[in-house]
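A selection of the complex's chains, in situ.
Here the chain labels run A, B, C and D in written order, and each chain numbers its own residues starting at 1.
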Amino acid sequence: MTVERIKTYVDGFDEVIEGGIPKGQIVLVCGSAGTMKTILTFSMLYNNAKHNGLKGLFITLEEGQENVKKAMEDLGMRDIDELDIYILDIARIRIEHKEEELSKNWLDILMRYIQQRVKVNKFDIIVIDSLAALYALSELKLPRRNMFHFFNVLRQLGVTSFLINEIPFGSAKLVPYDEDFLADGIVYLKHHEVGETDVQLRIRCVKMRRTKHFGGYFVLLRTENKFMVTRVISE
Amino acid sequence: MTVERIKTYVDGFDEVIEGGIPKGQIVLVCGSAGTMKTILTFSMLYNNAKHNGLKGLFITLEEGQENVKKAMEDLGMRDIDELDIYILDIARIRIEHKEEELSKNWLDILMRYIQQRVKVNKFDIIVIDSLAALYALSELKLPRRNMFHFFNVLRQLGVTSFLINEIPFGSAKLVPYDEDFLADGIVYLKHHEVGETDVQLRIRCVKMRRTKHFGGYFVLLRTENKFMVTRVISE
Amino acid sequence: MTVERIKTYVDGFDEVIEGGIPKGQIVLVCGSAGTMKTILTFSMLYNNAKHNGLKGLFITLEEGQENVKKAMEDLGMRDIDELDIYILDIARIRIEHKEEELSKNWLDILMRYIQQRVKVNKFDIIVIDSLAALYALSELKLPRRNMFHFFNVLRQLGVTSFLINEIPFGSAKLVPYDEDFLADGIVYLKHHEVGETDVQLRIRCVKMRRTKHFGGYFVLLRTENKFMVTRVISE
Amino acid sequence: MTVERIKTYVDGFDEVIEGGIPKGQIVLVCGSAGTMKTILTFSMLYNNAKHNGLKGLFITLEEGQENVKKAMEDLGMRDIDELDIYILDIARIRIEHKEEELSKNWLDILMRYIQQRVKVNKFDIIVIDSLAALYALSELKLPRRNMFHFFNVLRQLGVTSFLINEIPFGSAKLVPYDEDFLADGIVYLKHHEVGETDVQLRIRCVKMRRTKHFGGYFVLLRTENKFMVTRVISE
């Protein structure tokens, strides 16, 4: 049984995950501040829209749409508006309706919104940036149960989902709750100190269901408007 | 007195645990996300059904039955439906009866369900995937006592049980409570960073009652539709 | 003043603790899961019954008597029933009287039981397997005071006591409370990772009152139906 | 699309962040006690006022204005009063109105004050020294939400903001809450022990949105009235 896959368009990385992420899976993209989580994930959405005609929904909870778009344009993604990409700017909604922010159950709102939009607009890929921001807006009483049902909604819609997750400095945990067990895939980004003074950005596929993947680290680079990985040169 | 044993069908591993896991024991299969806990355990169930005619019950609490089966078919286990394997899809029950989820005592329900099914259907092997998901559904007031009685139910039924247990990243503990002392066996799976960039999957038998076993680490591989272990090559 | 001693019957180990454990002392046997705490301690009871005619009481709180005996028979101790060894199966009592379990103060029950049995049956050696299981059954309000009085009861009876204590993985503590200061002796068992892949079982006498003992580590082996220690070969 | 940038005037550092910090961004300056956070940040404000005519607002919550100015004059910044630099001395306000300190919501006061002053006085750069002092004055009920809205106010004003953040000794975290994810840039200062006895001040740009930056460490020096960075000489 062949698994249909969504390419990451990271040169050298698709090759080690059997060509891409299985369609319909939920993938965590985890890393500390400054590890390019948003840019990397957006570029997957962008490239799939551009090269495969896939429809993408990018949900930003804290950074405004304008900032996201400008950052992406800097990196060469200048035709976002011409592609099937929709950015849901929850940051702006929160700012404009600050007084209502507290009374809302944002996890439920987001779940229903996604269900409706995916059914109507047929999105293929959804990105949520970020889980921590979502948790800050939603008091989860039973996190693992709540997330089980949230993940289930995503799975039943058939969309491929990327959930961006922030790792605080010095934390040994990848995720706040047990999302790593609920998710189908985990992409881990980290700043690795090389020697005493250099810091490399590295990427690792920790988990990917239905995929025979290499589990070690690559150096992640962005050059000529695309991401690529290279093997770490031994010291 | 000879101990009857259940083979793991992991090449090279049965040899170091005197041929297999003693029949009727409760074995924890512990590992962090992406360490193939589910696949390894399912494959034991599958191979015993296929080659020894043993009846297997796989209880999944979070991943849907369809996903589990597809993942196993990918790995070459394509005749699951023709074998004496029953998958109890609690994930689906939870989704379909979401509103009742909170009011149930899932540990008790599961205990009674297993008792009844094993008596009626004569299952030989039971897998619970996973303990953490079960705990998320059941508020344990006195975990060690509750688990003592749960383990006792399993032992009295005479079935061989595999309980999958998730280790959060960065945790030094194998289990949340003291299940490691209550269980008869512990199989530990871990991602081991080799040098700076490579990550190997390793397996270790930490404990196995009534078994003289090697306690060190092996590399765990899946090739040609079967699992095998090899000794770690010294660096 | 000569101290009367109870041999451990671990080859090479008695020699480094002046011939054995001082009669009447309370010894903690500490180790993580799979370190043979139960087997090692039972074998001391067994060998003293067999070779010295000492009467032994083994109190098991979680593992059933049948399982304990089978495990010991596997290891060559096949004449348990012919010796002065009594196994108190609290596990069975708990299962048969599950509904009364909560209402009992097990620490008090056990104290009174031991007092009565030792007076009537003149036991020489008592094993409690395990402290953690006992604590799970008894809400200790002032642990150090409670254990002081419990230890005092054991001391006044003149029996030599072995209290098995479980160390959770990754814990730096030997005991949950301050039992290490209340006890007369501490035998510590640990899995020691040798190089990257091998795991050795090691034993160390951390403390033994009234005994000039070697305080370092030995490798603990079981061969030809007996335990023995060897010095660790330097790497 | 070209990004307008604010120079740091740290010799050798602007070169590795594409010439400076993108205008309008919010940058955290993090370090433990004694890492020159205040001096470094003030000097950026000062040099931009002096060389580029940018208007700067320095908000000090604990150190009095006189002390701040004297310290800067020591370092050669003797014409502060002649430049477009305004120091808001909240320390003095707190001392003079000690009895009212508790009843105020300082985060809100500061937000409104900044909004008004920036609109009226057209400040280009704002420094808050320090976040921890601000938190000590403001009970944040939902820190991430509160800071999201505070950051949003700063962003909407278009000013470039530097928020000084103190890292307690021995802490692995850069920030108390999740400000590292909300901020656009992070400059990290640390005392690095070289060998056994020497301690170097090092600087690292952990994150800077819309900027291709070097992420490793430099040595930070102050000589001849200016800051400069040099590459660490390998040991």
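Annotations for the structure displayed:
Here, contacts are C-beta pairs under 8 Å (C-beta built on N, C-alpha and C of every residue); 3 or more make two chains touch, one makes a residue touch a chain.
Just so it is clear, the model here is predicted, and its values are computed rather than measured.
Here 4 copies sit in place, and the number of copies making up the whole complex of this structure is 6.
By definition in this document, only the chains that are shown with their structure count from here on.
Shared contact partners of chain A and chain B: not a single chain qualifies.
With rounding to the nearest 5, the Cα superposition of chain C on chain D corresponds to a rotation angle of 180 degrees.
Of all residue numbers seen at the chain B-chain C contact, under half occur in both copies; the interface is built from largely non-matching residues.
The chain with its CA mean position farthest from that of chain D is C.
As a whole-number value, the distance joining the C-alpha centres of chain A and chain D reads 30 Å.
Note on chain placement: the centre of chain B and the centre of chain D lie 53 Å apart, centres being C-alpha means.
A list of each chain pair in contact follows: A-B, A-D, B-C.
Within the complex formed with chain C, the residues of chain B that make contact are 1, 3, 142, 144-145, 148-149, 152, 155, 171-175, 178, 180-183, 186, 192, 202, 204, 206-210, 212, 215-218, 231-232, 234-235.
Put simply, chain B touches chain A in their complex at residues 32-34, 62, 64, 67, 70-71, 73-74, 91, 94-95, 98, 101-102, 130, 132-133, 136-137, 166, 168-171, 191, 194-201, 222.
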